[in-house]
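Pasting a structure here, questions to come.
All protein chains but one are shown at their positions in the complex.
Labels for the chains are A and B, by order of writing; each one numbers its residues from 1.
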Amino acid sequence: MTDMTKPVVAPPGSIVSGDLMQLLYRLSAALLICIILALLNDSFLSLGNILNVLRQTSLLFFIASGLTLVVLTAGLDLSVGANVALSACLAGTVIQHTGSPLLGVLTGLLAGGIVGLLNGVMVTALRIPSFIATYGMLWVLNGLTYWYMAGETIHGFPPGFRQIGSGYLFGLPIPVYLLLIFLAIGTAFAQRTIWGQEIYAVGANPVAARLSGIPVARRLLLVYGVSGTMAGLASIIFLARLNSAEADIGESLTLPAIAAVLIGGTSLFGGVGTVFGTFIGALILTLVLNGMNLLSVNANWQPFITGVIVIVAVWLDMTTRRHKL
Amino acid sequence: MRESAAASPLRRIPGVAVMLALLVGIFGTIAPGFLSLANISNVLLQSTILTLLALPMTLIIMTEGLDLSMGAVVTLTSLMVAIVSLATGSMLLGLAAAIVVGIGFGMLNGWLVAIAGIPPFVATLGTLGMAQGLCLIVSDGQSVVGIPRAVRDIYSATLAGLPVPVVVALIAYAVFHVLLYHTRFGTYIFALGGNREALRYAGLSPAKWLIGAYMIGGLMAGIAGLFMTARMNAGHPTAGLGLEFDAIAAVAVGGTSFERGNGWLFGTVLGVIAVGVLRNGLNLLALPSSLQVASVGFLVIVALFLDGLRSRS
Partner (left out) sequence: MNLAVHEPHGESDQGQEHRGRENTGPGSQAVSAVPLLELRDISKEFPGVKALDGVSFPVWPSEVHMLLGENGAGKSSLMKVLCGAYRADSGEFYYKGEKAVIASTADAQRLGIAVIFQEFSLVPHLDIAQNIFLGREPAGRLPGTIDRRRILRDARKVLDSIGFDIDPSIKVDRLGVAQQQMVEIAKAISQNARILVMDEPTAALSDRETELLFALIARLKADGVAIIYISHRLAEVFAIGDRITVLRDGRRIGEVRPAEATPDQLVRMMVGRSIDLSYPRNFAAQPGKVLLEVRGLSANSGISDIDIVVRQGEIVGLCGLIGSGRSELARAIFGADTITAGDVIFDGQRMTDGPDLAARRGIALIPENRKSEGLALLRSAGDNLVVAALRKLFPTGLFEPPRAFGAANDLIQRLRIATPSARQPVGLLSGGNQQKIVIGKWLAAGAKLFIFDEPTRGIDVGAKSEIFALIDRLVADGAAALMISSEQAEICHVCDRAYVMREGRIAGELSRHELTEENIVRLGMHHA
């Protein structure tokens, strides 16, 4: 590796060179937005606001990170928001009845994971296109959640548990630490395991992947399962943060998650993208929405802006992809 | 009738007819009051709005597309009816506003899918967000009440003994039938889904007709908005969200395929009624609407799975 006659080139699969440039562009975009907001509004740089942005980014990131793996395989999981809601309600119930936060956490993760696997089964065994399978699942989960909660709210969790969402450690919100942990885990999984490499291969060309000996169906089950489990994780954080569970907490989560994935550079057509990119995407989206809040823009504009962002991000993805090859 | 003989995608008894018969049979037995005249006419009346949406959705799905924004757009158009008719005192101006907004979104969807080439489910997911946002913005999150009597009366008025909404639904069905089976536009809809290349070989531009399909969806969303406001006697910022799901369910259950450019309009109507019957029956059994939604979702998955099986055999 220290052969001086050979030009230094990047190892395959690592986050350097071409991918790195893309990430740097996005990071600078985030930085630019920060600068603009700081100039436009005094309270942007206040400690409270920064911590708030970081925490919001974390919450968004948990959902979007699992979703990233699904999108890497050229699929989509539209049920993540509803998954968060159902898992949160189930976990909340368990905590209330057993008093054990641990059981609650396990419930949330398990519920999310099972939903994810069901999605995976629909896509692999039943061969239903992912966007429509998860769309149907969205409504099934939605209905189940509303029925289960019957209009009620679950309140009041043990203070220890609430720390997960609202607590601080060395001045930073705990979710941020979780963000860093999962960012590391996600990146390591995608870039430093053979399963990650196989997932990229499946997304880039599923036929060639299969003909290269990759068990495509098993990998798809894996990514949908992970997406569901991460939704389950997100539900725990939400639970801890909001100190309550209601049926409607998932409604406005799916679109921003998709937006974060797309802004982060993951292509809807598979094979391109990183978990770190999704983190930056989540950051950028949160900054934009935060900025809108600070500038007293009517909160009602948020879904509209998110929708526009999704469209623009896909369009950019398509035009650059065409130039590539 | 030409349609049932030549257009039915199934060579045996259509699955939706069986499903409908089963549902009616089951609910007739176990749900109290299901088979009463009042209930049945109620189901049919309530199905009219969904019919107005499911008809164009059939066309869109036949082109291998999807319109996820329909529910949000209907909500928006219903708000437009409420706001404009409240401000001007005229129901017709309200309807006009609704139609303009509906067609506008239809054009946007069509352009994104046909010209920008964005996959339909993503494009309409984005416009769903946009429409949803606009709903909140124009209504400021509040319901719009106090609208002119004329609007409400449209829903309860009758024409030749039938409720006006039912008449409109029937007319819509007739128009769509002619559109799909007797016009060039309809022919090209089949081609868009079945073999898009054939259109290009014939010297036609697929984009133009694809945009037309989405625009018709927008138009119908505009009309449906009027009836929605009329039914609720108000404009709600979230009333119609999720209707696109029922529309897609109706189309899927009705037998229209998602991948082969085959469509059965009458099947969609049966599908609409099936969805309506399912919801109504579960309602009478005191099942909350949330579970109804879940059941419809499950129904869609089953229908899609069967459709997938059929296309692979």
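Going forward, a contact is a pair of C-beta atoms (placed from the backbone, for glycine too) under 8 Å apart; a residue touches a chain by one contact, two chains touch by 3 or more.
Predicted, not measured: the structure shown is a model, and the values here were computed from it.
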{"item": "Left-out chain, listing which of the shown chains it touches", "value": "A, B"}
{"item": "Of B:P56, B:P119, B:G261 or B:G297, the one touching the omitted chain in the full complex", "value": "B:G261"}
{"item": "Residue touching the undisplayed chain, where the options are B:L162, B:A198, B:L291 or B:L306", "value": "B:A198"}
{"item": "Option from A:V272, A:V288 or A:I305 whose C-beta touches the chain left out", "value": "A:V272"}
{"item": "Residue among A:L126, A:V176 or A:A204 that touches the chain left out of view", "value": "A:A204"}
{"item": "Residues of chain B in contact with the chain not shown", "value": "2, 6, 9, 178, 182-185, 187, 190-191, 194-195, 197-199, 201-204, 260-263"}
{"item": "On chain A, residues whose C-beta touches the chain left out of the figure", "value": "1, 7, 9-14, 17-18, 191-198, 200-201, 204-205, 207-215, 271-272, 324-325"}
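What we mean here is this: only the chains that are shown with their structure count from here on.
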{"item": "Separation of chain A from chain B, taking each centre as the mean of its C-alpha atoms, in whole Å", "value": "32"}
{"item": "Chain B-facing residues of chain A, complex", "value": "76, 78, 122, 126-129, 131-133, 135-148, 150, 247, 255, 258, 268, 298, 300-308, 310-311, 314-315, 318"}
{"item": "List of chain B residues in touch with chain A within their complex", "value": "66, 68, 112, 116-119, 121-123, 125-134, 136-137, 140-141, 242, 245, 248, 258, 287-298, 300-301, 304-305, 308, 312"}
